[in-house]
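Left out: one protein chain. Kept in place: all the others.
Going by the order they are written in, the chains are A, B and C; count residues from 1 in each one.
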Amino acid sequence: MNRSVKTVLLTGFEPFGGDSDNPSWQAVQALHGHQIAGHRVVTRLLPVAFSKSLRALRAALNDSSPAVVICVGQAGGRAQISLERVAINVDDARIPDNAGKQPVDVPVIDNGPAAYFSTLPIKNQLLALREAGIPAEISQSAGTYVCNHVFYGLMHTLRNKKLRAGFIHIPYSPAQASLHPGAASMSIEQVSQALRICVRVALDQRQDQAIAAGAEC
Amino acid sequence: MNRSVKTVLLTGFEPFGGDSDNPSWQAVQALHGHQIAGHRVVTRLLPVAFSKSLRALRAALNDSSPAVVICVGQAGGRAQISLERVAINVDDARIPDNAGKQPVDVPVIDNGPAAYFSTLPIKNQLLALREAGIPAEISQSAGTYVCNHVFYGLMHTLRNKKLRAGFIHIPYSPAQASLHPGAASMSIEQVSQALRICVRVALDQRQDQAIAAGAEC
Amino acid sequence: MNRSVKTVLLTGFEPFGGDSDNPSWQAVQALHGHQIAGHRVVTRLLPVAFSKSLRALRAALNDSSPAVVICVGQAGGRAQISLERVAINVDDARIPDNAGKQPVDVPVIDNGPAAYFSTLPIKNQLLALREAGIPAEISQSAGTYVCNHVFYGLMHTLRNKKLRAGFIHIPYSPAQASLHPGAASMSIEQVSQALRICVRVALDQRQDQAIAAGAEC
Partner (left out) sequence: MNRSVKTVLLTGFEPFGGDSDNPSWQAVQALHGHQIAGHRVVTRLLPVAFSKSLRALRAALNDSSPAVVICVGQAGGRAQISLERVAINVDDARIPDNAGKQPVDVPVIDNGPAAYFSTLPIKNQLLALREAGIPAEISQSAGTYVCNHVFYGLMHTLRNKKLRAGFIHIPYSPAQASLHPGAASMSIEQVSQALRICVRVALDQRQDQAIAAGAEC
């Protein structure tokens, strides 16, 4: 890879839990090779497996030396783009991963800190998404499954680096939601558009604004 | 209007409740003039006002002599296309309509029957939408506001006619949901596509299939 | 039974769907023999079976000649006492009943009207429950399973009688909800108290007040 070209790394996941597609990968893949604010988008598919996912992520980081990293995962049941604020140092899987492993109450990284905050400007991203008419919210929990595992592993790997990195959860695609009565969805096109906006805002070096987007309790 | 051309009537509503757009009209309007199974789509905007809405609807029915009628309204908070099964003879408004009227516990039509069932093939429509990957469900209640009022008035007006008619509720548009934290949405394009499918299935004269889509209690 | 004693009939259901208890019966049974406003509470257990439930209900009506009838059923997933407004003439079962029958899109009563409204003063009951600090709401749909079937059959049987009758849905009990992650519940004691209030209000001959409790769409 030509190291002189500045890049942004986006990752998505392979399908899991019986689904045949994963919109996180569909939406990410659609941006592969695109130029955003002078940076080329590099995309990478991650396995839904606790052990292999971080190895694949670290390889992708080494290969692309990105200026910004956004890992994307699916959170079936959520209705809006979820900008994750924090990754916690615990795996607690309700179902086995695609490799058959189901860790319960074990740390992502032994002796790692309890949590890492996203270094993405999530409030600026929230504002930009809403201005573009895309439903979005701040989330205080990325869960305790492979998504949080990857998010924590990402922030731990980059803990001494300056680049902005974090995690975004997305709703079911319409095709998935058509199999889940009552479930919310978002079109792949809109998710891709949202990710493009989030990358652009992350590349802008302005400081994150403090706008209230928390909870009432 | 050329009465020799067979038509389908689709109606949408004007904005209400402080919103500046109503996706029911945006999605309906996008189909205006389209041909579906040899029928031309005629569209009409209805006011969100108890008294005026039915006058506008009856005028539209007289003008277009449609083979199929589908009235479309927005149900903010729902996540999927809602195929309404039944209209009930009651107005019970939690907020005033756009004309400032707030009827509570009064009938839509004095001495009318308690309810009318949709004459659309809602189960065939449900199957066709799901096959197209569009999230959809059967709903047992169109509420007690202007949507149910129009639905009941529609079925009462057509009670001695043979044409298929009914009501479909749609989610917030993404732009609306971006103003309502956590709310589900569906793109205008997908709603239009869903309506096109529902019209096509309604024009097909096959009998509605009995597939389980009800509740567990 | 001594016909000179004025009675009120409350019915509950046997367990279904794999649960070992049904709080509708637990809450109703706790009121058996109680006096409310000069009336004695008579209770009856109904089977969760489309065909047998109405026979059992009609036998109970003949036996007790009640002044007020309230049938009670469980709606797992709802969080508050649901005062049902309307019963519709359709069975559409997502799961088989306890007799193994799963009717889909067939009428409760052939050639019956599309719906019957509850003749209980549901708005007065709503006010009284809220004054007592008990969470309650008006519901526009009793579903399309055995609950709606019994509700419709009740109103059809009494269509030429003057007595007040209707249906109330209740949440899971805490014990049930402890098996359903995230599900809402209400204590059996509070449900019994709510039913006692609803009986008292129904026996009061004042007309139902028109207070807004409907939907916004």
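By our rule, a contact is a pair of C-beta atoms (placed from the backbone, for glycine too) under 8 Å apart; a residue touches a chain by one contact, two chains touch by 3 or more.
Only a predicted model underlies this, so the values are computations on that prediction, with no experimental measurement involved.
Engineer: Which of the displayed chains are touched by the chain that has been omitted?
Structural biologist: A, C
Engineer: Which listed residue (A:43, A:74, A:125 or A:193) would be found touching the missing chain in the intact complex?
Structural biologist: Per the contact definition at the top, the residue touching the missing chain is A:74.
Engineer: For the chain not shown, which residue from A:8, A:42, A:147 or A:201 touches it across the whole complex?
Structural biologist: Residue touching the absent chain, from the options given: A:147.
Engineer: Return the single residue from C:134, C:158 or C:203 that touches the missing chain.
Structural biologist: Considering all chains, including the one not shown, the answer is C:134.
Engineer: Determine and list the chain C residues touching the chain excluded from the picture.
Structural biologist: 79-80, 129-130, 132-137, 171, 174-175, 177-187, 189-190
Engineer: Please identify, in ascending order, the residues of chain A that touch the omitted chain?
Structural biologist: Residues touching the hidden chain, for chain A, are 17, 73-76, 85-86, 88, 90-95, 102, 104-106, 113-117, 123, 138, 140-141, 143-145, 147, 169, 208, 210-217.
Just so we're on the same page, only the chains that are shown with their structure count from here on.
Engineer: Which word fits how the chains touch one another: line, ring, star, complete or other?
Structural biologist: line
Engineer: State, to the nearest whole Å, the distance from the C-alpha centre of chain A to the C-alpha centre of chain C.
Structural biologist: 47
Engineer: Can you list every residue of chain C that touches 2 or more other chains, as numbers and ranges?
Structural biologist: Touching at least two other chains: none.
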